[in-house]
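All protein chains but one are shown at their positions in the complex.
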Amino acid sequence: MRVRRKHKKKQKVKNTSVNQIPGQVTYVGNKVTETPSVEIINFDREKVHRQDSKSVSDAFHYKGQDSITWININGLNHTKEIEELGKHYKLHPLIIEDIVNTQQRPKFDDYDDYIFVVVKMLYNDSQNEFVNEHLSIVAGDGFVLTFQEADGDVFDGVRERINNTKGRMRTSGSDYLMYALIDAVVDNYFIIIESLSDKIEMIEDLLFTQAVEDEDMTQEIQDLKREVLRIRKAIYPLREVINRLENSEHHLIDEKTHSYLRDLQDHITQISENIEIYREMIWGLMDMYMTTISNKMNEVMKVLTIMASIFIPLTFMAGIYGMNFEYIPELQLQYGYFYLWGAMLIVFFLMIWYFRRKKWL
Amino acid sequence: MRVRRKHKKKQKVKNTSVNQIPGQVTYVGNKVTETPSVEIINFDREKVHRQDSKSVSDAFHYKGQDSITWININGLNHTKEIEELGKHYKLHPLIIEDIVNTQQRPKFDDYDDYIFVVVKMLYNDSQNEFVNEHLSIVAGDGFVLTFQEADGDVFDGVRERINNTKGRMRTSGSDYLMYALIDAVVDNYFIIIESLSDKIEMIEDLLFTQAVEDEDMTQEIQDLKREVLRIRKAIYPLREVINRLENSEHHLIDEKTHSYLRDLQDHITQISENIEIYREMIWGLMDMYMTTISNKMNEVMKVLTIMASIFIPLTFMAGIYGMNFEYIPELQLQYGYFYLWGAMLIVFFLMIWYFRRKKWL
Amino acid sequence: MRVRRKHKKKQKVKNTSVNQIPGQVTYVGNKVTETPSVEIINFDREKVHRQDSKSVSDAFHYKGQDSITWININGLNHTKEIEELGKHYKLHPLIIEDIVNTQQRPKFDDYDDYIFVVVKMLYNDSQNEFVNEHLSIVAGDGFVLTFQEADGDVFDGVRERINNTKGRMRTSGSDYLMYALIDAVVDNYFIIIESLSDKIEMIEDLLFTQAVEDEDMTQEIQDLKREVLRIRKAIYPLREVINRLENSEHHLIDEKTHSYLRDLQDHITQISENIEIYREMIWGLMDMYMTTISNKMNEVMKVLTIMASIFIPLTFMAGIYGMNFEYIPELQLQYGYFYLWGAMLIVFFLMIWYFRRKKWL
Amino acid sequence: MRVRRKHKKKQKVKNTSVNQIPGQVTYVGNKVTETPSVEIINFDREKVHRQDSKSVSDAFHYKGQDSITWININGLNHTKEIEELGKHYKLHPLIIEDIVNTQQRPKFDDYDDYIFVVVKMLYNDSQNEFVNEHLSIVAGDGFVLTFQEADGDVFDGVRERINNTKGRMRTSGSDYLMYALIDAVVDNYFIIIESLSDKIEMIEDLLFTQAVEDEDMTQEIQDLKREVLRIRKAIYPLREVINRLENSEHHLIDEKTHSYLRDLQDHITQISENIEIYREMIWGLMDMYMTTISNKMNEVMKVLTIMASIFIPLTFMAGIYGMNFEYIPELQLQYGYFYLWGAMLIVFFLMIWYFRRKKWL
Partner (left out) sequence: MRVRRKHKKKQKVKNTSVNQIPGQVTYVGNKVTETPSVEIINFDREKVHRQDSKSVSDAFHYKGQDSITWININGLNHTKEIEELGKHYKLHPLIIEDIVNTQQRPKFDDYDDYIFVVVKMLYNDSQNEFVNEHLSIVAGDGFVLTFQEADGDVFDGVRERINNTKGRMRTSGSDYLMYALIDAVVDNYFIIIESLSDKIEMIEDLLFTQAVEDEDMTQEIQDLKREVLRIRKAIYPLREVINRLENSEHHLIDEKTHSYLRDLQDHITQISENIEIYREMIWGLMDMYMTTISNKMNEVMKVLTIMASIFIPLTFMAGIYGMNFEYIPELQLQYGYFYLWGAMLIVFFLMIWYFRRKKWL
C-alpha cells in the first residue's frame, strides 16, 4: 500500500512549464541525477565497442563512420549535455524540448534526416517498484540516440543481441535497432498489465473470502481504477505512433523492418484489448464489493432478527407471571412453573423451525 | 465451478516471449504433447488418401501433384517439425513465429504464394471442458496446412465431406477447404455462446427462486463477465479477418468461394451481435442480484420489526403490573388479570391489523 | 407472464446447422406446418386473380406474362417446394439456404435478375402473442416471391390495395409491391415498440404505487431488457438493408420507388431512435426499483425504531419499580404509581415530539 | 406535476398511419382546430401587407409578383386546404404527407424549385405549458410556406422585423426569411434547455435539504430522463438538417445566407453539448437520491441503536433485582437501591461517551 500511494503522488500532472517561453529547454520531471550517464555503443558487422562516459562529446568521433552508434543518455535534468548533443546531430529545438518534457505524450515525427519517437517506458525496477519513465528515441543514418530520465531500463536484451555476432542486429541498420528498442518497451507492457490482472484477482479473492478490513477495499479499487487509466493513457497513443511509423515512407525504414513493425502493431492492439478487459473487470469490482457489503449486512441483520424474535416473546411470557395481581390463577397451579417452561420451549422450537424453513439458520 | 476456475488460470495472459529475439520460434502455450501428431489427407476428384504420422516429412512427396493435401499438425511445442514444414513450403519466419505464439490474436496475411489465417478454436471437448485453442491455417496452391495446440478439434464434419465423393469439397480448390475449416470453427462459436446464454438463464433462475448460497453468486457473475470478455476478444478480430479475406484479390480465392465468405461474414456479425446482447444481460445480472439481496434484507427487517413491535409494548404492559408500589389500584381488582389479558389482545390485534394494512403480513 | 416466458424459450439461439454442409437446405426454425400454403395473386392494370394452393407449380404458368405475380409461401419446413420454386425462378443456392435459415439476420443482395431481401416480421397475432417471423422477399421482373414461417402476416393492407382498381399498386411494377410489403412490416414495428412503451409505463406505475409483489419485478425488468435487445437486433440491421436498397442502382427499382424508399429509411431511423429511448428508460427502471426497495426498507426501519425507542425506555422504568430492594423510597409514596405514570407519559410525548420533528411520523 | 404527466401522454408515439397507403394525406397529431387559420404576409422593399384569412386561396394572387409572400397555416387537420396549397405551389405528394405527419423527424429535402425543411418547434406557451409542435417550412422563389399544428408560435420577432423598414429582412430573399424562422425556433431551444437546468437544480436542492416526500422523487427523476431524451430526439436530427442546408448548393440560398447558417449550426452544436451535460447530470441524480436514502437510513439506524444499546443493559440490571430468589445479598443492603442507580448512571454515561466517540451523537 505504502509504495503505490507514494507512486500516485509522483505521477500527478505537474506542468511547471506554465508561462514558459516555448522552445526553452527545462526538465519538468522529478528524477534528478547528479551527473549524466552516457552509454556509447558502436558496432558494425565485425566489431562492437562499448563505453560508459559522463560526457556526450566522447561519442562524436564515431560520426561519419560506416558503423552504427547507439548513444544512451540517462538523466534528463542535464539539459546542457542534451543541447550539446542536439547541436552536434542537428536536432530541431522542439525535439530537444520534447525530450526533456516528461509530460509529452507518445508521438512520432519524421524529419528529413531522422525519425523522432517518444514512448513511455513502464516497468517494475529491481526493488519491484513501478517506474513510468519518459523515453525519447532519435534514429538517423548510422546513429540512434535514446534519452531516459534515470538509470535502469528494459534494454538488457537489446544489448545482448548487439553483442551476438550472428544476430540480425549486427547486419541491419539503425531502423532495426530503433525497432528493437521499442519492441523491448512494448514487451514490458505485457508484464505490467499482467500485474494488473494479478491485483484484480487478489481483490476478487479477498472479496470472495470476505477476510478483509472493510474500509480499505474502496480505496484499493479506486487506486486500481486510477492505475489502469494511467497505463492506458501511456499506452494508447502508441497505437497511432506505431501505425504512422509502419506507414511512414521515410528512407531510413527498410522494407524488412516494416514487417516487424506490423508485428509490433499487432502486439500493441493486443495489449490495448487486454487493458480494456481489465478496465471492465476493475469497474465490476466496485459492484462486487457493494454486494459483499450488503451480504454481510444481511447476515448481521439475520442474527439480530433471530435473537430478538426468539427471546422477546419469551421475555414477555416471563413478564406475565411476574405481575402482582391479587388473583392470577396459573400461579396457584402446583406445576405451573413447569407448564410455562413447556410452553416456552414450544415457542422456542417453533421459532427455530420457522427460521430454518426460511433458510436463515 | 471447479472446471471454470481451473480454466480461468489457464487462460491468463502469460507472455513468456518477453525480451526474446523477434523471429525466434518458441511455443508459449501450455498444452504440451510428447510427440507431434501429423495427419495427412490427400485427395482429388477420384480418390482420398489419409495417413497418420509422427513426422511431417511423410507429406512432402505429395507436393507438386495435382491433388490437394491437407496437413494437420497437433502439438505446437514441437517447433522443430514446424520449422521443417515451414522450410519445405517456404513460409516466412514471422509466420512460423505466429503459429507457435498462442498469444497472437486472429489475423490475416496474404503472401504471394499463400494465405495465412490465425483463428481461435473455441469448443467444449469430450469431457465437456471449455477449450480455447490457437489455430493457424496456411492455404497455398494445392495444399492447406493447419497447426493446432493439441489433439481434438472441430473438423470431423470437414473430414466426412472430404470422404463424400459427390461433395463440392472434392471438386473445389484449397481455398474452399480453408473456408470449410474456418466455417467449422465459426459454427462452434454458436455452441459456445449458446452455453453462455444457458449460464445466464441458470443464474437468473437461481436469483429468481432465491435458492442460492449468497456468497457464491458475486463470484459466479464476475466469472461470467470475464468469460464473455474473453470470448469476445477471441471472436471480434475475426470480423476484420473475414472481411479482409472476402475483399482480398488473392489469386488463390475463387469467385465462388467469395460468396461463401460473404455468408461467413454474416455469421460472424450475427455472433458478435449475440455476444453484445449476452454481455448486456450479464452486466444486468449484478443489478438483479443486488436487488435480490435488498429484497431479502427487507424481508428480514420486516420479521424483526413485526416481532419487536408486537411484543415490546406487551412486555411493557406486563412490566407495569410487576411493579411493587404500595398502592396500585388495578392489582386489587378481582378480574384485573383478565382485563389486562383483554387489553393485551386488543393491542396485539391492532398491531396485526396495522401490519396487514401495510401489506407486511 | 406465462406468455412471455414461453416466447423467451422460443427465441433462443438454436443453430442446428452446426457442422452442416454449406449450401444444404434445412429449416432450423420451430414453426412446422403439415402442408405448405401457397397464395398466388396475379394482377395487372385491368384484372386481379387470387388462388390458394398447396403446390407452387400452380403459379408457374403466369411466368412470362405481362402481369405481376405475387407468390406467398407459408411454411419454411417444406423445403422441397421451396427448392422447386427456386429452380423455376433460377434462385442462387445460397438464397434458398437463407430463406429457410431463420437465424439469418436482415440482409439485402442484388443479383442480375432479381433482388433478395430478408427482414424480420414482428407482430402480435390474433391471440395477442408476440410473433417473430423470418420473412424473405425475392423481387424480379414481373414477380415477387415471399417466404414466411407460418400462416398469419401483416400484409392484409397490401392485399386490399391490390384489389383497389385505382391504387398506385396496380400501375406500378414489382419493385413497388416489394416496397409495399417491407413498408407493411416496418409499420408494424411501430406497434411493437409502442407495446414496449406501455410495458415500461406499467412497471413505472407499479413501482410508483408500490403495489407489487417484490420478487417479481427484477425478473420483469430483466425480461424487458432482453426483449428490447431482441427487437433491436431484429430491426437495426434493416437500416443498412434499406439504405443499400435505396442507393442500389438495380434496373428493377424505379426512380419513383426510390423516393418511397427514402421515406421508409426515415421511418426506420425514427424507430431506431425510439428503441434507444426505451432502452435507456428500461435500464433506468432497475435503479428506480432499487430506490423503491430502499425507500420501503427505510419505512420498515422507521416503524421499528419508533416502537423500540418509545417502549424500551418505558419498560426500563417499569423494571426499576419491579425490583425487590428492601428500601425503595418511591414505592412507599401514596401516589407513587400515578407519579410514575405521569413520568412515563412525559417520556412518551417527548419521543413522539422528537420523531415528529424528524418527520418520521 | 399535473402538467407534465398530461404532456407525457400527449407525446406518446402513436402512429395511426399504420397499414395506410403511402402517399395518403392524413393528420396523425392531436391538436385539432375547427377552421384553419391562414396568415398571409406579403412584403417587398417598400411595403408590407398582412392579412388573416380562413382560406389559402386568398394568397394565390401574390404569385408571380416581385415581392415575398409568407403564408403561415395553423391547423394540420385541415388537409384539404393544405392539398390545395400544395397543388398551387406544385409540392410533391410526399411533402404534403410529411407536413401532416407529426411523427416525421426533422429533415431537409431540396427539390428543383423549392427547399423543404421539417423542424420541431419547442416552446412554453402563454399558460407556461410545454408545447412540441410539428413545423414544416417550404421556401421557394418569392414565397415561404409554414405549416403549424395549432395557433401560437415563436415567430413574433420575425413579424416585427418584417415590419421594420430598414431591417435586412426587407432587402433579402425568401432564403433569409426561412433562415430567420429556423433561427427563431432554435433560439427557443435555449429557453427549453434552460428550464431543464432549473428542474435539475430544483431536484438537487430538494435532495440536499432532504425536505422531500420520499416516494415522489424516483418518478420525478425518471420523468426528467424521459424529457431530456425526448428533447434530444427533437433537436439532434436538426444538426444534420442545418449542416446539409449550409452545404447545399441550391440556387435559392444566397452566399450571405450561408454565413448566417454557419452561425445557426454553431448554435445547434452548443445546444447539443448542453443537452449532453444535462443528460449526464440527470443520470447522476438517481445515484444522488440513492445515497440520500441510504444516509437517511443510516440516521434511523443510529437512533435505534443508541436507544436500544443504552436501555437494554439497564433493563437487564433492573430485571436482576426483580428476581425472587430467597437470598440475594444486595437486596438487604440499606442503600442498595441507590448503589444500583449509581451503577446504572455509570453504564448510561459510558454508553453516551462511546457513541460520542464514534460521532454518532
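Order of writing sets the labels: A, B, C and D. Residues in every chain begin at 1.
Quick note on the criterion: a residue touches a chain if its C-beta (ideal position, glycine included) is under 8 Å from a C-beta of that chain, and two chains touch if they have at least 3 such contacts.
Just so it is clear, the model here is predicted, and its values are computed rather than measured.
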{"item": "Candidates A:51, A:165 or A:222 - the one touching the absent chain", "value": "A:222"}
{"item": "Full-complex contact with the absent chain, from D:52, D:129 or D:287", "value": "D:287"}
{"item": "Omitted-chain contact residue, chosen from D:151, D:194 or D:240", "value": "D:194"}
{"item": "In chain D, positions touching the absent partner", "value": "154, 156-157, 161, 167-168, 180, 183-184, 187-188, 190-191, 193-194, 197, 204, 207-208, 210, 259-260, 263, 266, 269-270, 273-274, 277, 280-281, 284, 287-288, 290-292, 294-295, 297-298, 301-302, 304-305, 308-309, 312-313, 315-316, 319-320, 322-329, 360"}
{"item": "Residues of chain A (touch criterion as defined above) contacting the omitted chain", "value": "12-15, 17-23, 92, 94, 97, 103-105, 107, 214-215, 217-219, 222, 225-226, 229-230, 233, 286, 289-290, 293-294, 296-297, 300-301, 303-304, 307-308, 311-312, 314-315, 318-319, 321-324, 328, 330-337, 340"}
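Just so we're on the same page, only the chains that are shown with their structure count from here on.
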{"item": "Interface residue identity across copies chain A, chain B - same or different by half", "value": "different"}
{"item": "Whole-Å gap separating chain A and chain B, where each centre is the average of the chain's CA atoms", "value": "27"}
{"item": "Residues of chain D whose C-beta touches two or more other chains", "value": "322"}
